[in-house]
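Every protein chain except one is present and positioned as in the full complex.
What follows is subunit A.
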Amino acid sequence: MPDNADNAGQPGIPHIEFRDVVKKFGDNTVLNDLNFTVAKGERVTLIGPSGSGKTTILRLVMTLEELTGGYVFVGGDPLQYEDRGGKRQRVPDKVRRRTTTQIGMVFQHFNLFPNMSVLENIIEAPLHVMGLSKAEAIPKAEALLEKVGMADKRDFNPSQLSGGQQQRVAIARALAMDPEVLLLDEVTSALDPELVGEVLTVLKDIAEETDISMLIVTHEMQFARDVSDRVMMFDEGRIVEEGAPEKIFSSPESQRTQDFLRAVL
């Protein structure tokens, strides 16, 4: 398991790096001078009360939010802003999209395209972003549907599926782009309780079978414990405490973490 603290001394660059990140919504400062890294293949779960900035962190990696200050790097490439000759400059959209191609995201509300079938949802980006042919993209999509247990629904419309099924398709859609980083944003929060299990099972399998780096925001503490290499406790835009899941969940040091875990567990 890669340990964050050792990264500075290693030649390899961190897979995700937040450097002096500031994020404000109007006058409201959500993240203030945030620094952290995620190593290649590492699974990091962000926990903490709502409004603590966890989802904002994921959305910054996916470049869905404008970075107010600082830099975010993925695989060493700057995402929205780069430092050019001491000046903070905007990265051109086309360059940014080349970097974000290696990032996949699964959303709380699935966000499948309702005007496309399940299969079309999955092959859209591989065809038009990765440049695969249909002959390459379709078998790949079918294999992914098999993996998430949705092979028999390939020609269905998203509206004909349950929430759990839609989310499994959304996971397959994200994986179809061969992401090196996967962002999971409260992927079970919008699901009926009895559908949560099927989605988490799929994600656990993927965590075991691949070495994709993952940044996870979840309220499912057992899932966090099962898949994470490291857990970071957030409050008011700061990392209150971080460490291996066993340590955070069994013997948290910070009073804030203890209070939070007592409330959610």
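Quick note on the criterion: a contact is a pair of C-beta atoms (placed from the backbone, for glycine too) under 8 Å apart; a residue touches a chain by one contact, two chains touch by 3 or more; residues count from 1.
In the analysis below, contacts and distances are computed from a predicted model.
Its UniProt record calls the unshown chain "Ectoine/hydroxyectoine ABC transporter permease subunit EhuC", which is the correct pick from "Aspartyl/glutamyl-tRNA(Asn/Gln) amidotransferase subunit C", "Ectoine/hydroxyectoine ABC transporter permease subunit EhuC", "3-isopropylmalate dehydratase large subunit" or "Ascorbate-specific PTS system EIIA component".
Only one of A:N28, A:S50, A:N115 or A:S133 touches the chain withheld from this view, namely A:N115. Only one residue in the set A:Q80, A:T100 or A:T257 touches the chain that does not appear here, and it is A:T100. Touch with the chain omitted from the figure is made, among A:I13, A:A125 or A:A244, by A:A125. The set of subunit A residues touching the chain not shown comprises 62-64, 97, 100-101, 103-105, 107, 109, 111-116, 124-125, 128-129, 157-160, 173-174, 177.
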